[in-house]
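Before I ask anything, let me first share the structure, which is written out below as structure tokens.
Take a look at subunit A:
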Amino acid sequence: METIKLTIDNKEIDVPKGTTIQKAARELGIEIPTLCYMELHDLGIENKPAGCRICVAEVQGRRNLAPTCSTNCENGMVVKTHTPRVLNARRTVMEFILSDHPKDCLICPKSGDCELQTMAHRLGIRDIPGQEFAATSTYRKDTSPSIIRDLDKCILCRRCEMMCNDVQTVGALSAINRGFMATVAPAFEQNLEHSTCTYCGQCVAVCPTGALTEVNHVPSVLRALADPTKTVVVQTAPAVRVALGEEFGLAPGTIVTGKMTAALRALGFDYVFDTDFAADLTILEEGTELLDRLSRHLNGDTTARIPILTSCCPGWVNFFEKYFPDLKDVPSTAKSPQQMFGAIAKSYFAEKIGVNRKDMVVVSIMPCLAKKYECQREEFSVDGNPDVDYSISTRELAAFIKQANIDIKTLHDEDFDSPLGESTGASVIFGTTGGVIEAACRTAYEVYTGKKLERLDFTELRGMEGVRSATIDFNGLPVNIGIAHGLGNARKLLDDVRSGTSQFHAIEVMACPGGCIGGGGQPLHHGNSDVIRARAAALYAEDRSKPLRKSHENPFIVKLYEEFLEKPNSEKAHHLLHTHYFDKQKKIIIKH
Partner candidate 1 sequence: MSKISSLADLRKKREELQAGMDIRIRALNPENIVQVKVAMATCGIASGSKTIMEFFLEQLDRRNIEGVVTQTGCMGYCYAEPTIEVKLPGQDPVVFGFVDLKRADQIIEKYIKTGELVDGIIPVNYQTIDLKE
Partner candidate 2 sequence: MSKYSMHLLVCGGTGCHAAESDAIVCNLRDELEAKGLNETVQVILTGCFGFCEKGPIVKVMPDNTFYVQVKPEDAQTIVEEHIIKGRKVTSLLYRDPKTKEPVADSKHMGFFKKQMRIALRNCGFINPENIDEYIARDGYAALGKVLSEMTPDEVIKLVKDSGQRGRGGAGFSTGLKWELARRNVSDEKYVVCNADEGDPGAFMDRSVLEGDPHSILEAMAICGYSIGASNGLIYIRAEYPLAIQRLKTAIKQAKEYGLLGNDIFGTGFNFDITLKYGAGAFVCGEETALIHSMEGLRGEPTLKPPFPAESGYRGKPTNVNNVETYASIPAIILKGAAWFSSIGTEKSKGTKVFALAGKINNVGLIEVPMGTTLREVIFEIGGGIRNGKKFKGVQTGGPSGGCLTEKHLDTPIDFDNLIAAGSMMGSGAMIVLDEDDCMVSMAKYFLEFTVEESCGKCAPCRIGNKRLHELLGQICEGKGVLSDLDRLKNMSLVIKDTALCGLGQTSPNPVLSMLDNFRDEFIAHITHKKCPAGQCRSLLEYIVNAENCVGCTACARVCPVNAISGMRKEIHKIDSAICIKCGACMEKCKFDAIYIS
């Protein structure tokens, strides 16, 4: 590859052709500030509208300043990143941006983790000249079941728009209006609720300011905890334990399962359980359904739809209900682990401890914002009482722990409560892309072949490429597996299914890039994809450390079937653990 030689701040450097000034500077240890640029390298996601104009630098011989995020290095270029001209321009532009931004940092949900706030601090802005005369662009606030939009705080970095359209192909958000009133919104500035939004939360995950945030359920959870008549049960998703530590200054990928459990107990939850338990249950239900459909299919039963699609990701479920309702009989009918947990907690477990379901509050800790919507779906409630009452994100949990003066770093590890706290390694890897299908294979292989699986690590199913495929040998039966993470990638596989050209028997889909570890409710990665990689590695490490690594070996699952559910896909299991899907595509009504 061609090499380019240039000078940045009097230091010479060689970079491959096509490298931007910003990246070359980084190689030299010069971190040029930027607001709109974002790159998730491993996931192939890049946002560079060159709109904020904070990252400008002086390039010798050039008339104006160059945006370094999107200006490629050229041979002999002489770049200066901190001349008075650059610093003055950067400060003035920042003053412009701040002059059209609310100053309510004290109560902003993003305070402390806001890229704009950090930048204002870094650039030493202490005053915004002319603010008293400055008009601000203001918009209607919008609260959906999962996401709050407060576009007064939008700085038009366009990251959310890029995520929603280019990565997720959901197309719920677009830049609208022009000039000073330009912002990002759903069509007709309707509420998100009425748009094609899937609540995947990726817009929230990349928003540098408080313009897009999650709906905060901590106050409701706090009230439940404070209510002595309520038994409050909490479940924690696998991706939470490898990311929560980041909010407390621990390195990404630090596993804090035991400390998290201790903290939840310290917060006053009556029972601290694990969604992983329900993940094991999901494998049994979904795996059984897969084998059933697969064998019927192989036996020539044309009513058996192949491939089977996983259904544990609520963003993904929203996506196919809105975009592929014609395929709504293709995904597995198994509920997501969150909802299976809720259903079992408010039936089997409530019965077991003698609590009326109305007096039980189930809280889930999720890396996800779509879960907030999922637990509010009508079909997941009994007489108006939801199976899962509240879903809070990893970030909300961290904030909650901080509110309670709990120093997570000094807590001693504690175990989950029994019985809904027990899990296998298979359920742990649910949190990363490829994990669900790997867990399913471990069980399905043994069930289908009746043989013991020797090699548990299906490395061919792992990785970060957006669409992956592998063929797993089920003792002579080649099972074609497809994996997609990110809804844009899922759409590609779905299009093939719709057109009948798909070669897969089973497909795993996760709405978020990277899977749940990259979920919209996770600590913000701020554009660093190493964070996501580290979380994935931690999940696989936790899997390896578990004595039991196949879902069907979970003794408490075995017991649950014996005591309560009979067998996978039994009538009772169907009633409690399976669901159905709806056509939620927008329809044009013909007026007569």
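How were these picked? Simply put, all candidates are chains of the complex that A comes from, given by their letters.
The rule we apply is simple: a contact is a pair of C-beta atoms (placed from the backbone, for glycine too) under 8 Å apart; a residue touches a chain by one contact, two chains touch by 3 or more; residues count from 1.
In this text, all values refer to a predicted model and were calculated from it rather than measured experimentally.
For subunit A in this complex, the touching partner among the options 1 or 2 is candidate 2. Every residue of subunit A that touches candidate 2 in the complex is listed here, in rising order: 49-54, 56, 64-65, 67, 70-72, 85, 88-89, 92-93, 96-97, 99-100, 129-130, 133-135, 155-156, 175, 177-182.
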